[in-house]
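Shown here: the complex without one of its protein chains, the others still in place.
Naming follows writing order (A, B and C), and every chain is counted from residue 1.
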C-alpha cells in the first residue's frame, strides 16, 4: 500500500482509487479469459465482451451501496462482476456449467446475482430501462434510500422503451440513474449514421427536463464522481439522471464479429486511451507504488485462474433443471 | 363574396381564408350532428369529437396538395372530412351503415378515404407515427414530392413509437410533418400531471435535431402558415417538422365522458377562444361580408342535413362483408 | 351475500387486497383520479392515496416495466392495461421479461404481479379495441392466465391472483362489466386453476370462458328446453394453470366436447383443449371435437356485423344441433 500522498487524498482518496483499479483489473482479466475460453470452444453461444469499457463498470459499482441495484445488458459481465458476483459463477455461466450464476439456464446474456444487487442482464434492447425504473419506484414508495442504476448502449437511445422510461422516471422523480455507455457503435453500424443528434443520450436529456451530462467513460475517477453526484441527487429525492459516458469497445460486438467496419485510426486512437494503463499511470502519479499496483494485478490474475479451474471442473447442469423454476413453487406445471 | 380588401390580400388571401372557414364549419357542424345522433342512439360504439380543434384540421388540409397524405387518430373525423371525404360516408360509418366510408367495418375510430389522401385513423396511441414516416419514405425514394402529415395528441408524446418515428424520420430527412394537437388532456388525465416538460412535443424537438415550433391551434391562419412552412421544407428535402398546436376540446374525451375533471375557469377561458367565432370575426375584420359568411354556414348546414338523411336511409352493411377483404383477393381463406 | 356488478367486483377485489397488504400498489392510465375508463377502479385513490394508486402517462412499456421492477424488489404491483389490444405495445415486457426472468435466473427473481385488462368484444369498438387475446397469453410459458365470468369470480380470482407469487394476466371481459351477481361477504379468495361446472348433463360437454360462459349456459338451456339435450357446461376460468382433470372427467362422461371461444380461430385455446383431449383421452370420445370460435378475421365495428362474428347463443345452439345430426 502506498503512503497516502496529499495528491491522493482528494475527494476520491486512495482507498477508493485502489478499489477502482482492482475492479477494472478484475473485469479486464476475466473478459480476456472469457475470450480465451471461447477460442478453445469451452464457451458456446454468444458473448459480448466489455473490454475497453471497464472504467464505467468500476466507477459506478464502486460508488454504489449494498442494497443499490444494477440492471445491465447482454454486455453485462463487467457490471455483474463489479457488484461482487463470483468469478467462478460468471465463467461457469458462460461455459454452461452447474456452478454458473444461473446454473446454465440463462447464459452469457443474462448474468444475474440478486444477492449482490446485480438484478439481471437483459438482451432485448431497451427493456430493462422501465424495469430499473420499477425498482426505483419501490425504493421511493418504501422510502428505503436505494438507488437503481441502469446501463445501456448508445444504440439503445433510439428505441421506444428508452423514451418511456426516461419520461415516466422524470415525472415521478424516481431514484434511478440511466447510464448510456456510448461506444460509438450498435452491432456493426455507427451510431452517428442512424441518429439525428451528436450525443445520443445527452442531447435527449432536456426532453425529460434533465441536464445534459457527458463524462469521459475511460476515466474511472470521472465516472465515479458523476455516479456519486447522481446517487446523491437520487437519494435526496431529486429524481433521475441520464449520464452519457464516452467509451469504446476494443473487440467486435460479439464473438462472431471481428469489428472490421471501424476505421483503423479510430481504433488506434481509442486503444491509446485504454482506461486501464491510463488509470495505472494515475495511481503512479498519485504516489501509489509500482509494487502495490502489481500486487493487485497478480491477485486478480490468480483469482481468475482459480475461477477458470473451478468452472472447468464443474459438471454440466443437471437435466432436471429444465423443468424447474418456471413458477415460484419451483415447478413448471401448467395443468393439474 | 366580399370585395378583396387590401387587408385580406396578404400572404394567405381571401380565397384561402374562405376555404379555411368553410372547412372549420364543415367539421364543427358535422361533429355536432354526430353528437345529436349518438344522443339518439343512432351511433353505437364510441366517438371522439374534435369540436374546438377544427382550426388544426382546416389549416393543414387547406395547405395540403392532392397526393399528400393525412394520418390521424380515432379523433379523426375532422381530418378525414377536411381532406374531402364525403359527409355521408363519415356519418354512415359512425352509424354502421352500408354507405359508410368503410361500410361499417372500421367504425368511428378508423375513418379512411385513400382516394382523398386520408390514409387512415389509428386507434392505438402512437402507432401511426412510424406508418406516416413510411409513406414519406416512399415519397423520398420515388422523388414524387408528396408529403405525409401525422396528427396526434399531447398524450401520445410519452409513448415509445413517438420517439422511434421522430428519431428515424429526422435521421433519414423524410418529408413528414408531425402535428401534436395539445388539448391539455389525455383521456381524463391532465398532460401536465404525467409529463416532465411543459410543452410535450415542442420541448422534445431538439432531441431529434429539430426546432421547437408552437402555434396557436385555435387560429386557422397561424396553423395554415405553420403548415405551409413545414411542407415547403419537406418538399425541399429538408426533412421532418414537429409542430405543437395548442388547443382544447370542448367535449369530453369520448361520448362516455362528460369531462368533469377540468376546472370550470379553464373550460370557460378556452370556450371564449373558440376557433370558429374567432375566425368569423377575422373574416369580418378583413372585409368579408356578413352575407357571404352566412351563405357558407347555411350551405354547410344543408350539406350536413342531406348527409344525415342519406346515412339514415342507408341499410346496414350486408352480412357477407364480414368474410371479405382480409386478403387482397377479396377473401378471408386461411386454408385450402 | 351482496349483489355487485362485475365492474364493482374489480374494485372490491383490489381494495380487499390493498387493505390486507401495504405492498400491493396499483398503476395505470386514468385509473386513479378518474376511477378507470370502465369505472372499475372507482374509489381506490381516495381509499389508498396517490402513492399506492398512481396515474401514469400513456406508456405501456413503462407501466409494465415499473410493475416488474417493483415486483422483483419486493412489492406486489397490479398494473392495468386499459384494453387488452394494447398488450401489443408492451408485449416484450410481458413475454420476454416478466414471463422468462424467474426461469432464466434459476429462480433468483420473484415476480408477484398482476396485469389486469379489459378483453373482448361486443361494444362496437372495432378491430383495435375488441380483441380476445387470452390465447396470446396462454401460449407464453411463465404466465398464469385467468378470465372470470361472474362478479364473484372477479373478486375471488383477482384476490387469488394478487396473492399468487407468479405473474398473472387477468382478463376482465368488457361486455360483462355491467352484469350483476352475488358476491360472498367478507374476505373472498378463490383458488387459481380450478374450472367450475355450471350445468351437469349427459349428452355433451361445452367448455367456455368469460363472456362465452353465459352464452354457453343459455344455449344449454335452450337445447334442453327445445330439444331435450342435456349439456354439461364447464367454465374454464383459468387457462394456466389449466384444470385438465375436470375437463377430462366431464368429457369422458359425455363423450363429446364443444369449445366456445371468442378468439379468432387459429391457435385459440380451444385448439389446445382439443389437442389435449384427442391426445390423452382419445378413446373416450364418441364424436368429433367441435370448436366454436370467432372466424379467423379481424373484428368488424358495425353492430350487426360484430354480432354475427362473435359466437352467439344462436350459433352455439345451431352448431351443436348440426353436429349431433
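Note that a residue touches a chain if its C-beta (ideal position, glycine included) is under 8 Å from a C-beta of that chain, and two chains touch if they have at least 3 such contacts.
Being a predicted model, the structure only gives us computed values, none of them experimental.
Although it is left out of the displayed model, the omitted chain contacts the following shown chains in the full complex: A, B, C.
When the omitted chain is restored, the residue from B:30, B:133, B:288 or B:304 that touches it is B:133.
The chain omitted from view is touched by exactly one of A:52, A:107 or A:175, namely A:107. Among B:59, B:96 or B:160, the one in contact with the hidden chain is B:160. Residue C:100 is the one among C:20, C:39 or C:100 that touches the chain not shown. Residue positions on subunit A in contact with the hidden chain: 44-46, 96-97, 100, 102, 104-110, 122-127, 155-156, 158-161, 186-189, 193-195, 256, 261, 316-317, 319, 321-323, 326, 332, 334, in rising order. Where subunit B meets the chain that is not shown, the touching residues are 69, 101-103, 105-106, 110, 112-114, 119-120, 122, 124, 126-139, 141-142, 146, 148, 160-161, 164-165, 167-168, 171-172, 321, 324-330, 332-336. Interface residues of subunit C facing the missing partner chain: 85-89, 91-92, 94-96, 99-100, 103-104, 126-128, 135-136, 138-142, 240, 263-264, 266-272, 274-275, 277-280, 282-283, 285, 287-291, 296-298, 300-301.
Basically, only the chains that are shown with their structure count from here on.
Put simply, the chain farthest from subunit C by mean CA position is A. Look at where the CA atoms of subunit A average out and do the same for subunit B: the two points lie 46 Å apart. Shared interface positions of subunit A, defined as residues touching 2 or more other chains, are 160-161, 164, 167-168, 171.
Those residues of subunit C in touch with two or more other chains are numbered 56-57, 59-62.
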